[in-house]
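Sharing a structure below in structure tokens format, with a few things to ask.
Excluded from the complex is one protein chain; the other protein chains are retained at their positions.
Take a look at chain A:
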Amino acid sequence: MLLKMNFTQQRRVRLAQGLWLMSWLAVMCGAFIFCLGVYLKTELLRRNEVMENTEIHVVPNILMMVGLASIGTNWVASRVCQDSLDATRFPRWKVLLLAWFAVAALLCCLLIAVVVLSYALQGRLEESLKVGLRNGIRFYKDTDVPGRCFQKETIDRLQMEFRCCGNSNFRDWFEVQWVSNRYLDFTSKDVKDRIRSNVDGRYLLDAVPFSCCNPASPRPCLQYHLTDNSAHYNYDFQSEELNLHSRGCRQALIDYYMGLMNSTGPGVLSVILIQMTVLVSLRYLQTAVEGAMALEDPEGESVGYLLEKGVKETIEDVKINVMTMLKLAQVDPAEASPDGEKAADATPPAS
């Protein structure tokens, strides 16, 4: 017997009551995990336009699923506790309890997987943001193209809200044409020079959109001719720091999402702890109550344990059970194989 404990009637009653409270606490935790998943998913969906793929959505999806399953599972646990001290009503839960333990253990594993995934998928999120933001910056000027007309507003609001500029930094804006051709005067010499100065015929500027401006700068925002020191009074491009947002939007968004997931980490870990406690306590309650029902005096002392035999023997037992179940499931192939064996026996003598 693994980790056995003696239970008097008094202790059994206390355990049942405590476990009932604990399982309702675990139901609340399940609801909390579900809400956490919904919140994370909404935050990811809000910035959907600058993300190229939705791989990171697996984290909130698992959280929502686990939250719902945990509510149901722990509600069942509280019902079991309520019936546990009544000898007539407890036996009907016997069959269900083995499945319950499996489901609860699976939920704990899934929660641990979520914590691991939220760190492991950081690289994929970065890749997705890199491509999404690059496209966003490229299509910034296409406010007349159906399907892309809100790209400008999205990128502008993103840069203002997250206080960032460009993909890696503000120089990304120097490499794309972000002023639409509709607003360029093609008869102007300056415009014609700029368009001819590069292979693709794009109107490139050393300028950034207004949403890159940093409100905390003491100087009114300088957006145009950023690399030209003589274009502005008392201006040095190399040492000017506060004029624009210095952070790139990719880094800003990653910091934001990682911050979200890190702050939910301790909550998820404590929910795992509570779920494990419920699991272990329910096992003790089950074995203690079953032991008590088997005694002549149901109010006497009984023994509660985690596993009836040691760990190795239990694993062996489980293996044998699984094998017999598989063999029962493979009834037809088992009947076919004796015929196959006869055929195999028949052929070698022939050859």
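As a convention for this text, a residue touches a chain if its C-beta (ideal position, glycine included) is under 8 Å from a C-beta of that chain, and two chains touch if they have at least 3 such contacts; residues count from 1.
Note that contacts and distances are computed from a predicted model.
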Consult the UniProt record of the chain that does not appear here and report its protein name from "Peripherin-2", "Elongator complex protein 6", "Pyruvate dehydrogenase E1 component subunit beta" or "Glutamyl-tRNA(Gln) amidotransferase subunit C, mitochondrial". "Peripherin-2"
Across A:R124, A:R157 or A:K309, the one contacting the chain not displayed is A:R157
Which candidate, A:V179, A:L204 or A:V280, sits in contact with the chain we can't see? A:V179
Determine which one of A:S23, A:S118, A:N167 or A:S211 touches the chain that has been left out. A:S211
Could you pull out which residues of chain A are in touch with the chain that's been left out? 141, 143-144, 149, 152-153, 156-157, 160, 178-180, 182-185, 188, 209-211, 213, 215-216, 218-221, 223, 232-234
